[in-house]
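I have a structure I would like to understand better, so I am pasting it below and will then ask my questions one at a time.
Shown here: the complex without one of its protein chains, the others still in place.
To keep things simple, chains are lettered A and B as they appear, and every chain counts its residues starting from 1.
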Amino acid sequence: MEQVMKRDRGSNNSEGLAPRPEFGKLSIRNAGKTYDPQGSAVVAVHDCSIEIEAGDFVAIVGPSGCGKSTLMNVLAGFDNVTSGEVYLDDSLLASPRQAPSPGADRVVVFQNGALFPWKTVLENVTYGLLKTNAMSRASAEEKAKDFLSRCGGLDKVMRSYPAQLSSGMQRRVEIVRALVNEPRILLLDEPFRAMDTISKTTMHQHLLKMYSTCRRTIVFITHDLEEAIYLSDKVIVMTTRPGTVKLELTVPLPRPRTPEMTASVEYMDLKKEAIESVHEEAKKAFERGERELA
Amino acid sequence: MNTVVRNEKYWLMAAGYIGAIFLWYASVKWLPISSFNRLPDPLSVIREWLSPDPSYGISIFTSDYYVHIWYSTYRAFTAFFLAVLLGVPLGIFMGWNAKFREFSGALVGLLRPIPPLAWVPLAILLFPGVEPAVIFVTFLVAFFATTMNTLVGVRSIDEDYFRAARCLGASRTDILRDVIVPGALPHIFTGLQIAMGAAWFSLVAGEMIAAQYGLGYVIWEAYNLIQYPTIVIGMATLGIVGFLSSAAIRWVGQRLMQWREESLGLGG
Partner (left out) sequence: MPDVEESIRAAHAVKSERSTNNTKRAFRLRIPRIRWRGALAIVGFFILWDLLVRNQAPGFDSIPSPLAVIQIFFKQFAFTATYWHSWFVSFQRVMYGFILAQLLGIPLGLILGTRKRVNYLLFPIIELLRPIPPLAWVPLSILFWPTNELSIVFITFIGAFFIIVINVYDGVRTIRKEHFWLAQSLGASQSTIFRRIIIPSVIPSIAVGMTLGIAVTWNVVIAAEMIASDSGLGRLTWEGYVSGSPSIVVVGMISIGIAGYLSTIIVDYIEKRMMPWKQLS
């Protein structure tokens, strides 16, 4: 992988998309998840099938409570499915009989941020390398610095503690902390949820640049449709509980993506199609929520 | 405007202190109520405290004064450090291992409702001599405060930090070292401050009930020997020493947790 990266940087075309990685093909087959606290079965995910090619950027969109987070937890290895299977590169990742476990091949970037506040930026970024790859500290730091500097000059703040950085920077460091391990899948769990529109736009550019230089399979969970369409190759709209795939939308917009594209006709059409489908779901969820409260 | 406000603040503070001391003096000296007249007045306390030749044997110029301070401090800190040494690892271990938490949680729940000072007689029976008994009782309070706060500290660490560490390939022991210990540190230090306060609290009682030296003993002995100004000297000294010990812990905590500084606003 190191090779790919270096070549890419040398080729002077930083916006060009890196070639597809060898690993990272994800296949979710009829996955279901039923929570069973004290006999009252809650179906969080039902018969959900998604195919993701290695190196694809896929966004999963849906209203609150549609099982996005459950799916994320299964992929990350925090939780198990109760039916169906999940394969990563043709090896079984999760099934009702096989509880998944987390690993550095599937790194998560969390909704509320989970940089260790008691470690410096550099210590955070090297953490995974030191824990899994049995790399020496010197080479791990070398690699971390390399990644940090390529992601918008973050190496300038590598001695700082996360609390000293802006929230946008913290988020970028967290993405670098994941990418530096060269995971097969990068799982982003609504990473820009708490941000204002302008910061979000900036973060999108940063993320797209990181994606194009260090291309990985990315599963991006969000409830923001525009963000999903703008960033990804494929948008998957999920229904409300029980969560299942309602619509799969391929985004034909070329890369590199630029903010102007959000004004293009193609983009608008995609958005319209997706909005209709999500809106229907949101309405259902809302009505059910009202019933539950009554 | 700002300086006016600040001036007002200091004037009012000074007025508060002076007023309080004046009220104390006036009520002891002039109020025709015998309750107040029995108390020592501030002037005689200060005179006694600063006297090179105190009437009741305790002032800043006598070595006895410092012997008592030394004894109390020594007991408080011995008990405190024992409590930290045992309580912090125990609390962390309880937070880290659910099964162990079930075992020890029940025991803690069983023993904790007994106020530490109720242990004094039993401690004297259990230990040879009064000294270890007083230290034991002091230790006990500090120990519960440290253990419970450490446990709360571990339990209040955001689940995402554990998940992030596991994602990045950390083992259970890595998580203990890299997530649990630093994550619980703020709560541990809160616990240590409470423990220190509680240690002084029960030390005084222990010394009053069953010791030969120490500030609690000074206060109680002064009462029995009708050396009333010395009571107040003992109380004030306790206040100062107790305050300084908490300040010391706060200082160490700030040193250890520099990552908690405010954002420097570098912008991103």
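The rule is simple: a contact is a pair of C-beta atoms (placed from the backbone, for glycine too) under 8 Å apart; a residue touches a chain by one contact, two chains touch by 3 or more.
Quick caveat, the model's predicted, so the values are computed rather than measured.
Only one of the listed residues, B:22, B:81 or B:103, touches the absent chain: B:103.
Only one of B:49, B:65 or B:119 touches the absent chain when the whole complex is considered: B:119. The chain not shown here is touched by just one of B:43, B:86 or B:152, and that residue is B:152.
On the side of subunit B, touch with the chain left out of the figure occurs at residues 8-9, 12-13, 15-17, 19-20, 35-36, 38-39, 99, 101-122, 124-128, 148, 151-152, 155, 197, 200-205, 208-209, 215-216, 219-220, 222-223, 228, 231-232, 234-236, 238-240, 242-243, 246.
By definition in this document, only the chains that are shown with their structure count from here on.
The mean-CA centres of subunit A and subunit B are about 48 angstrom from one another, to the nearest whole unit. Taken together, the subunit A residues at the contact with subunit B in this complex read 76-78, 101-104, 106-108, 110-119, 127-128, 131-132, 157, 160-170, 172, 177-178, 181. By the touch rule above, subunit B contacts subunit A in their complex via residues 158, 160-161, 163-171, 174, 178-179, 182-183, 185, 257-268.
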